[in-house]
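One protein chain omitted, others in place.
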Amino acid sequence: MKKILSLLLVLCVCFSVFANGSTEQKQETAKTEIKIWHTYGAGPGLDAVQKIVDMYNEKNTKNIHAILTYVANQKSGNTQTMANLMAAIAAGNPPDVALIDNFQIASWASQDSLCELDGYMAKSGLTLDNFYDWAAEGSEYKGKTYSIPYNGDSRALVYNKEMFRKAGLDPENPPTTIAEVEEANAKLTIKDGSTYKQVGFIPWLFAGLPIYTWGWSFGGDFYDAKNNVLTIATPENIAAIQWEVDYAKKSGGKDFVNYASGLGTGAEDPFVTGQVAMCVRGNFNLADFKRYAPDLDYGVTPIPSLKKGENITWCGGWGWTIPKGTKNAEAAFDFINFAASEECNEVMAQISGSLSPYKGVSEKVFAGDPKYTVFIDMLKVARVRPSVPVGQQLWSEFNTLLEAALIGEGDPAQMMKALDEKMNTELKKYK
Amino acid sequence: MPQIKTKKIISNTIIYIILTVLGFFFLLPFFWMLSTSLKTDQQLFVFPQVWIPNPIQWSNYAGAVTTIPFFRYMLNTFFVAFMDVLGTVIACPLVAYGLSRIEWKGREILFFLTISVMMIPQEVTMIPQFIMFSKAGLVGTYVPLFIASFFGGRPFMIFLLRQFFVGLPKDLEDAARIDGASEFRIYRSVILPLVVPGILTVGLFRFMNSWNDFLGPLLYLNNESTYTLSIGLQMFTTQYQTEWAMLMAASLLVALPVIVMYFFVQKRFIQGITFTGIKG
Partner (left out) sequence: MKLNMEKLKIRKGIEAHNFKLGILFTLPWILGLVIFYVYPLISSIYYSFTSYSILNSGHFVGLQNYKDLFHDALFLKSVKNTLYFTALSVPINIILGIIIALLLNNALKFIGFFRTVFFIPTLVPVVATATVWKWILNSNYGLMNSILSKFGISPIPWLASTKWSKISLVMIAAWGIGQAIVVNLGGLQDISSEYYEAADIDGANVFQKTFKITIPLLSPVIFYNVIMGMIGAFQYFTLPYTLTGGEGTPNNSLTFYVMYLYNNAFGYLKMGYASAMAWILFVIILVLTVVIFKTSKKWVHYQ
């Protein structure tokens, strides 16, 4: 027994020596190594960044070698909490490049934890002009640039053509306005006691959950950049929520809300299973549809708007940043400059299936797939969530507000006004 | 005597029935995991759910161990867990003994301090701890993940062992003390053998804890070849999609070593006292 134990101990010590030692090959010439952190698990997302890094290592003439490392994180609402990146920055030992959700740029920049990129951009001639407005806006905070857009996603209404036909609706003529979608919903919803055999449309499902989707569709807006004030309680935004509340009441009240809550949890996607005929989804869902229901006959159309012809979408995406505290900021930017090229954006879109924030690239890459057309067309007019440091909290608060409104635990107008006050007070704390 | 025998058979049967019914509920989610791990994509999303996958896709398991460097990670995880357990079973019983079998001033204060540190959620201590280890140049190594064990730095386990120790009769050591044996001798020869189930329990728990620890490896490891299984499991969830079937397969494979270990540990618990008080 003792012998086995001591043998194991010796093995472990040897193992630790091997395990901890870095296994990078020793270079004869002094290469500058830069570390790049990303959060893509196994799959196309990983393949895309890997390809870009490989291309860079091959092509760059400055003797820089980029090392790509996956770091785990935890999903939090719509974003990832990057505890390890935060800890690394706090300890003064961050990676040289990090891919961050642009939605977090404002928070991180306001904490002075990311390098400003404007200086480097001026020197290298890189501008954000080649990127869509929503991407550029999302990369900036207080007029300074903190990230270079990497990928993007937009949202549209997907609808089940087969279910349309069965209900007597024209599958090539989907609803484009709020009124039309309500009409279609009435025809597509089949109640069954206190539950439903199928439902036409549930506004707050998936990409329809964020109040941003409907606020903008109703002609509202959320942020006055000039005065740095959140405009949460505009009449249009309130009207959007009121609409959702009334919609729920008309469609079955509590039964409807409960049914919706029981959907889309975990691996059961109601659009794929044919329980819901229409919903607002992101382009990132298309791959899942293809995979889990390849024979699904569905179409894509812009998100219904209140007034005809005023359809919107909004985009998010990730971007390359240089955390404060790295010792290789110049080399880091050299990589980012390379990755921001049209060529790399094409590679990214092609391999990962994400949309590109670079103008024109998505059209080229996804030319052969009609399902992408609407998502890509809307990129030109897409909105972006306000680039404010309280963005994450606002997001959670919006979700809470909507839930409360739907179950009748609060008046939309009152709650929005209260939220408006609360968040603007929070916002003022950030100089 | 036939009367006692039938009594025993009845009570045993009742026990079996209760255990089976409860056990069924306890295993239900596990069955679901197993079922999902063998499903094809098409069957994952059907409604109503399918219990028995058809066809059975064994390749999900092959996928699970090839999509991520599964066996490399398993080795890494095993190393960390082993060191953690080693440190714990050496240091914690000593500390627990000191907190229970020796009467000394300050004992209760130390005990209360031990319990108190458990009351602070680790979310707020992990960053300062990280900064400490970073200054010591230990980030990127496995050391921060198990070094605390060698200092008995597992308050939960100290507490548990202390409870086992105090459950022993008070005058156990008296005879040995009168004989002039050293305290350590008493500790090793008299008390320790009596708390073997406790030490086994502690070893098992620390192994489990270390095996499934996510926050530690998340913070301290940043070289992909050194990652542990808990990080590996995260890799099945990309930004928008999750490889459900492979994730379930991988999760089962991750749980397997601990299940096996537990089965052997509980054998040591075999000296059960039957309900009717007769050793069976």
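As written, the chain order gives the labels A and B, with residue 1 at the start of each chain.
Just so it is clear, contacts are C-beta pairs under 8 Å (C-beta built on N, C-alpha and C of every residue); 3 or more make two chains touch, one makes a residue touch a chain.
Everything quoted here is computed from the prediction, not taken from an experiment.
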Contact with the hidden chain (one of B:Leu27, B:Ile56 or B:Ala175): B:Leu27
Touch criterion as defined above, residue of B:Ile52, B:Val124 or B:Ile178 at the omitted chain: B:Val124
Touching residue (missing chain; options A:Thr32, A:Thr81, A:Gln350 or A:Thr373): A:Thr81
Absent-chain interface as seen on chain B, which is shown: 11-12, 15-16, 18-19, 22-23, 25-30, 32-33, 47-49, 91, 94-95, 97-99, 102-107, 110, 113-121, 123-129, 132, 148, 150-153, 156, 158-160, 163-164, 166-170, 183, 187, 194-195, 197-198, 200-201, 204-205, 208, 212, 230, 233, 237, 244, 247-248, 251, 254-255, 258-259, 262-263, 266-267, 269-280
Chain not shown, touching residues in chain A: 74-77, 79, 81-83, 86-87, 89-90, 107-108, 111-113, 194-195, 258-259, 261-263, 265-268, 389-390, 392-393, 396, 399-400, 403-404, 407, 409, 429
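Quick note on the criterion: only the chains that are shown with their structure count from here on.
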Residues on chain B engaged by chain A in the complex (per definition of touch): 41-42, 44-47, 67-68, 75-76, 79, 82-83, 86, 126-127, 130-131, 134-135, 139-142, 214-215, 217-219, 222-226, 231, 234-244
Interface residues, chain A side, partner chain B - complex: 8-9, 12, 15-16, 19-20, 22-23, 35, 37, 39-46, 69-73, 75, 83-84, 86-88, 90-93, 95, 267-269, 272-273, 275, 282, 284-285, 287-288, 291-293
